[in-house]
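Here you go, one structure.
Part of the complex only, each chain left as placed.
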């Protein structure tokens, strides 16, 4: 294989982020198997054709089933709305294509498992888009934990705080509709936190959660793109069918305890995806709004200079940094996708499963649903029940 | 009443903080009813006598029962270990003395209620030592909420993170023994968070918690003062009978949802008593390690300059600030006690109950115990059950 | 003109940043005149050919004179070492090409003026690479000042602090040799500060400076790229002929006063390009290590919530933000170049001079040299003397 020929389904926010990643990979990671931006697919012919031009795809199509069946495609990139993931992934697996699927893997755990089994049965590579793993500062946290430099982990606490729907007049976009999005802040934001917990601390044993929908009805959206949208004046209203905020407590199998919070009602937080981990030998703190930084505390520091240090993960000692700019010159949100696609491309070239893959998607979904069940049944739920 | 004649029981960490507060009140708040530092009481005659000299008390005694009965005392200040609070408070109430009691009010809710009833029945003034309410930055948060400037409150999240027992060889001090301390991080640190939640957001309706004791045995302490202690080499070990960390989720009667965490195992956090509150019109953030600051976000800011602002609560517009130093000149931990004693002294002069008083202590204890029950029974517990 | 056909001379650090910018422009700013990455030029045939492949140029050549003369090129992008800028720019102007030139414009003011005059005489568009103007947070500062929201400007203070040559064994790279670089931290880093001062505050009237070379000899470099380099063991040493650090005070024609510092000896600062501006109605602070943020203080805030607010310049209200990701999703160093090339492309499409252009390069050089003269002659120097 000399190039990785990609067919991508979806062309909005995530489609743009993925396109940019594929396009940037050869410039910054020339050693990687090169993605060929072959075909982009969407339902609206005019829009997808324009997207192809703007985003740099050689061809655009409207029928994903034809795309999945094409001989000249190696990998299907699924970033269509969440409720379409399963059907596409199953078809892609059946066609023997490698699959990159945006999170969430599917709308529920059963579907997610079906997708994993199908992909494994087909012997294809599969990856899921938990892009925050690919921040250099998060990799540093991982390295400190794995190498034992933080000691035994006691605490994990994480928040994904946004405020884009704080205004009660913000429209009822698809992300607020259960039948399309599957879940609200829990599945959208909490899923990232759960994956980071899995990546950094390990498996979750049991959970108990609570959730709330603060604004129960909203005007129907007339237009939406990315996270922004508009509603006409006096637009009719519809019910919000997902959670505005979900919190839960967790016990990890390794003995750590954790708390998680995902909300879209935290005024002033545009996108605070943050965590802190405390171990017996040190702690780390991360906030995606300052994604180049990891705060690190080590008990081994001399006793008169102990304190959290702000590490800017742009030195050659940090993952990915040498491919970018000199120390102190930061990178941004989109770079997490470039690194993600580097993993995808490298794993395929090396004939191994990428990380994170559908197993991680299933694991995340199991925790998400355990939390949901714990909310419905108002009790602690073992993840193993799911 | 020209002076408030005080008999104080206890003379260690809190005794020092209270003494400093009484001593400082007339200098910085000359309008206040002046505390007269009459009698200090402790079991060890030599030690309490030395404390009297150092801390500025006119007289020292060893029998608190005699002290409580004295005619020349108006108020009993109780900062003895937690397991002694109840008996002293009941006696003081019976003797018709006003009472200032350090938190926790008692080791359990029933005792707390008995103390409240006794004090109310005796018609004395009673106050409890939730000193963090008296940070100017916390008062600013209160003012912003009460005046409606943050709108409807959606989220309260709070942490009290310390690391002073992170080392497994740190000795088994009294704060780690249930029979003396009543509770661990939950009662010691979490109690402050609960009171701040009551003060700022309102009543808690239901809770569910989890707790952990990470280090289950420790060497017996040979010496202890404040939060520091020493154990001899090869000291025998005893069991830690309180929680190292307790977390819980909560629903407030006003509709907000909250998460609370108290731990002594957060490496790098010497004393991070922090909270964030998100409302429909704005948010505030507070961290006691930077106690002069409140971060404030207001949705009403012009759209191109929206962001959390760091307000240094040292301007004349802020509570207590004019009594201290010019703007930008900060105050410290001990000042919360001076402001607390200002409230105590003012309330007595004005013949009203101080705030917070034993009612707040009882309310706090009810939530603490609701959390404990929720942990034992692994279910959501209504605070009204308690 | 349907595309802007570019011939770029230079292919290292800046060549990569420019290539990425040209390549990204159509994806994120599809309305812009599209750059065609036609020809890349460098002295080492093999290296430049490899660079062409990696960076996405259609063709590579080794003779810049031929390139400049080609009919099928509209714009010459000069990011060769500083001592080559002048000759190339003069030739490009003579050939009627538009010119983008990295800073510094030339090694001295006379050469810079010659370049400006040549470009103006040729009637071509010219631009200089002061990329930091193109941070959204810096644009916000500009907008606040221009609209009068900061009032009369009193103070400008700026630092460009790096530490990449702190180690005395770091090799003698070209940036430390006066005959190639022209200047050290002053011309490399200070130039950016001066341009930001011009952009934000206005013209400088008089200056006085000081400079120092802390490490006077270094091992000769065997290899260098970007800001990193290596020297062989026991490599011969040569003299550092530029300044390690240069500071100066300045008076602006508008009445403000300023201080500037550029150094490569500030341990812990990988690339702190920071400024603060104080006006009669407010202040702003910027630090490139947190380039998405501008701290803003406004005296018009209510008196109890005055403080510097951290504005994340990723909202739709901020320049360029809508082309990128949702609010709270940050961008990085390279994006300043994309915005820079947007201005270049837009100005050419609109038949106007881009900003900043060679006039700004000359103005910057005049201040740089006024500072140098003030150091040599140990006196205040009027910029008008230059």
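Labels A, B and C are assigned to the chains in the order they are written; within every chain, residues are numbered from 1.
Here is the rule we use: a residue touches a chain if its C-beta (ideal position, glycine included) is under 8 Å from a C-beta of that chain, and two chains touch if they have at least 3 such contacts.
Bear in mind the structure is a predicted one, so any value in this text is a computation, not a measurement.
Of the identical chains in this model, 3 are shown in place, and the full complex in the file is built from 4 copies.
As a convention for this text, only the chains that are shown with their structure count from here on.
Of all chains displayed, A has the C-alpha centre closest to the centre of the whole protein C-alpha set.
Each chain gets one centre point, the mean of its Cα atoms, and the points for chain A and chain B are 41 Å apart.
Measuring from the averaged C-alpha position of chain A to that of chain C gives a distance of 35 Å.
Chain centres here are Cα averages; for chain B and chain C they lie 54 Å apart. Multi-chain contact residues of chain B (touching two or more other chains): 297, 306-308. The residues of chain C lying in touch with chain B in their complex are 140, 143-144, 293, 296-298, 301, 303-312, 315, 317-318.
Per the touch definition, chain B reaches chain A in the complex via residues 150, 154-155, 157, 159, 161, 163, 166, 168, 208-210, 212, 214, 245, 247-249, 251, 255, 257, 259, 261, 263, 265-269, 276, 278-283, 297, 299, 306-308, 378-380. Residue ranges on chain A touching chain C, taken from their complex, read 13, 16-17, 19-20, 23-24, 26-27, 30, 53-56, 162, 164, 226-228, 269-272, 288-292, 312, 314-316, 324-335.
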